[in-house]
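Notes follow once the structure below has been shown.
The complex appears here without one of its protein chains, the remainder shown in place.
By letter and in written order, the chains are A and B; residue numbering begins at 1 in each of them.
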Amino acid sequence: MRRTTLICFLVALFLFSCSSDKDNKGSKNDGNSLQKKNGGTVVSAISSDIDSWNTLFSQQSHGEELRRFLFLKTLTYNENLKIRGSDFRPCLAHSWRFSEDFLNVTLYLQENLRWSDGVPITAHDVLFTYQKMIDPVIGYPHFSRFDFVDTCRVINDYEIKFHFKEVYANELDHINFEVLPKHVFDRVSSEEMRDHPFNENPSVVSGPYRLKRWERGQLIEFEKNPEYGFSKPHIDRFIFRVIPNQISRLTSLKTGSVQLVQSVSPEQVESLQKDNPNLNMLIYPSLSYEYIGWLHDHPLFKDRRIRRAMTMGINRRQIVDALFHGYARECIGPVHPARKDFYNSRLKPLPYDPEQAKSLLAEAGWTDGNDDGILDKEGKNLSFVLKTNINSQLRIDAATMIQADLKKIGVKAVLEIVEFNVMIAQQTARDYEALISGWSMNITFDPTDIWHSKSIASGYNEHNYANAAVDSLIDLGRRTLDKDKSRHIWYRFQEVLYEDQPYTFLYVKDHVDAIDNRIKGVKTWPKGVYYNMEEWWIEEP
Amino acid sequence: MPKYIIRRVFTSIPIILGVLTVTFFVINLTPGDPLAMYVNPEISPGIREIMAERFGLNDPLPIRYFKWIKNFLTGDFGHSYSHNRPVKDVLFDAVPHTLLLSSTSLLLSIITGIAIGVVSALKKYTIYDHLVTVLSFFIYAMPSFWLALMLIIIFSLKLRLLPASNVRSIDADTLTLLPYLWNRVQHAILPVFVLAIGNAASKGRYMRSSLLEVIRQDYIRTARSKGLPEFLVIWKHAMRNALIPIVTIAGLSIPFLLSGSLIVEVIFAWPGMGQVIINSIFNRDYPLVMATTFISAVMVIFGNLVADVFYSVLDPRIRFD
Partner (left out) sequence: MILLQKSKVRHALLSAILPGFDRFAAGERLAGSLCFLSYLSLLALAIFSWDKIASALESNKIDEWIAVIFLFGMIASIWFSSVYQSVYSRQKNSDGSRDQWLIIWRDFKKNRLAIIGLICVLGFYAVALLAPLLAVADPNMQGDVVKTRYLSPSFDHPLGTDKFGRDIFSRLIYGSRISLSIGFVAVSISVVIGTAVGAISGYFGQMIDTVLMRFVDILLAFPRIFLVLALIAMYSNSLWLTMAVLGFTGWMGTSRIVRGQVLSIKEEGYILAAKALGMSHTRIIFRHILPNVLAPVIVVATLGIGNTILAESFLSYLGLSVQPPTPTWGNIIFQGQDNMLSAWWISTFPGIAIVFTALSYNLVGDGLRDALDPKLRNI
């Protein structure tokens, strides 16, 4: 087990789940002294319906959160985002063992677990799911997570062994996935799986709950799964109502027909707390950050001084205070501050300093020659188009404030708010100058897809950022298993980005969820509020 | 008459094909990535290409067009990108909800519209007329999303009289018939009201001017001079003719029955066609866009036909040959 811990350091986090302690202190203490009650119903409002109950075909990020009610994964994360076996929380494997060279890992599965139809859950199910996930006919959205896996074979019913092509720091995280019941798909080809009834009606499940009803676009109802092999959850029913409009969602919350709403706009927190003493606000870090991406081929933004001046000319603190009411933090790079092991706390956000921004721009040749309030160089005004997408009000608001800030240093930013799909298409075609966007990060840390120059052609490096130093740091970091070494690599990685300002990193956001205070035992974690829903219980009034 | 209808149906086929062809090229040439949802660092970068291949998005446009026409003629609407299921299933789920909402509000708006129109026509230029006119224009002039939000704040949040969203309560299906129906009605009141009220106002204006027009005619004067009671004059003689334009308008509202109302459905969390249409356009879900446009085109043409047929039934002077 020593080796396991060696791998686990990668995501040792402490800050997560801390901020919610204040709100839940009462309930945690109650949990020790009082009997946790069984029964009751929790109704949540969600903004859009799930697309598929089959992990192979689901592309939404909130789908995984809902499917956790139905399907066990091979492994699990603890509160600090460290990977664990079922000695800690319910999951299929109770432990695992690495080979000396870290090129093999064997998962040991729990032997008493059954699908909801009574069939035992075995290594064959795991193998079947893995095979479907790498099957190009299926087109599993996360198929590339297995790129480093060479083979996978069943040793016996409860042991399965993965062999890797190369040593990779996030090995264990990448073989953590939802497992599907093989016996349901016995005579089904990969082509037929896409339209299989199981995707709409998952009748055979392994999780604490099973799907009782699903009215498309209206509601999802879960009830307890009697065959669940771990200790049974306390709450009888979880119901999710689909309500797309935020005002309607909050109205349902305030009138009590809904007890839990996720992603409340930060502006609403104060009034919700004031008018509704029966609500708890859960505020905890998410893994997403927002940024302004500069197109690095652009004549303006290929100059580091200009990118730096832009960052210094934007009052990020004010945006955080004004739009997020403090439920966000300025950030310095792509590593989340809560990721204590990698986050380089020696770097401080560049200060808001319009004067220095102006002198940087002057250094780059931009001065207000014609005295019209906008800097110019060789008769051309310093003006660019700043894009963002229409379905994010917070981004549009941020863009409005950024525009006003830049105007003060003599830069004219023309806003263009476009549809999300249009922005993505333009981003892919590099048809933009600068854009405000955000990334929601995986639990594992691997910056390859966004920052490595090879991802310009195939990946998400859509700003054409190429820096040889960054490339070699990433290549090194991916292979490094030693905790101290990899920490130094990622520290350096952040320093290079900090100097270079390839993005203007704006802020990391918090989750803001509102929940009825009779629901007890809630622990939050960065990927959402339902992390420990088996342990929730409702305190009768 | 049947001959006329058959001819109309046949002439509408090229129109529908024309609409669909234009839609196909417009939506495909409109910027926007139908696979934008696959652009996400939590998703493998290569998946977008695999999906593009699977959905046939890598073929040249004309080939895609002919493929689509072929499938469409065999009744296959294809697979929705964003819903990840066959288009026809998406439509089957959405249509009943929209039909319920829109038919109720259409009916309601016609009845109220006629009532408003008759009152203000019979009391022309009196205080009643002015009051009804201003009031109905006032309501007509409200942006519907604004009205909807205001109503939610007043009736759901402040007064707690009506639910703010969804088509029924969670456990409505465990109720007996009457409470169940009442539950459905409660959920429908606000959206139906928002949809009906604006239409009622405009129908009231049409009704008013057409009744004014009719009352001035000789045969009404004749009926009056025969000594018929005013009540009978209005209801038996004037109304029949005054209703003709209303019927036309009602016929033209038929497409709205299936296209639903975009904003009202979103705000009241009503999972109908309005939401499907708007999301399909925003998501560049080409198969779904084509299917919804097809439905809406058919309904428009059908509505026109119905209006014309009714027209000829009500007004024998109109003859089709």
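Heads up, the rule we're going with is that a contact is a pair of C-beta atoms (placed from the backbone, for glycine too) under 8 Å apart; a residue touches a chain by one contact, two chains touch by 3 or more.
A quick note: this is a predicted structure, and the numbers were derived from the prediction, not measured.
Chemist: Who touches the missing chain here, B:18, B:56 or B:179?
Modeler: Per the contact definition at the top, the residue touching the missing chain is B:18.
Chemist: Can you work out which residue in B:96, B:143 or B:179 touches the chain that's missing from view?
Modeler: Within the whole complex, the residue contacting the unshown chain is B:143.
Chemist: Which residue from A:127, A:154 or A:396 sits in contact with the chain not drawn here?
Modeler: Result: among the candidates, A:396 touches the missing chain.
Chemist: Using the touch definition from the top, which of B:134, B:161, B:232 or B:313 touches the missing chain?
Modeler: B:134
Chemist: Which positions on chain A touch the chain that was left off?
Modeler: So the residues of chain A touching the unseen chain are 246-247, 265, 267-268, 270-271, 318, 321-323, 390-391, 393, 396-397, 399-401, 403-404, 414-419, 422.
Chemist: Please identify, in ascending order, the residues of chain B that touch the omitted chain?
Modeler: 14-16, 18-19, 22-23, 26-27, 29-32, 125, 130, 133-134, 137-138, 140-146, 149-150, 153, 157, 205, 209-210, 212-213, 244-245, 248, 259, 262-263, 277-278, 281-282, 289, 292-293, 296-297, 300-301, 304
Throughout what follows, only the chains that are shown with their structure count from here on.
Chemist: Which integer distance in Å separates the CA centroid of chain A from that of chain B?
Modeler: 40
Chemist: So in the complex, which bits of chain A are touching chain B?
Modeler: For chain A paired with chain B, touching residues are 43, 51-52, 57-61, 136, 139-145, 195, 200, 216-219, 221, 239, 241-245, 247-249, 251-252, 254-255, 257, 419-422, 424-428, 439-442, 449-450, 455, 458-460.
Chemist: If you look only at chain B, which of its residues touch chain A in the complex?
Modeler: Residues in contact with chain A: 31-34, 36-47, 50-51, 54, 82-86, 93-94, 149, 152-153, 156-157, 160, 163-167, 169-170, 266-269, 271, 275, 282-284.
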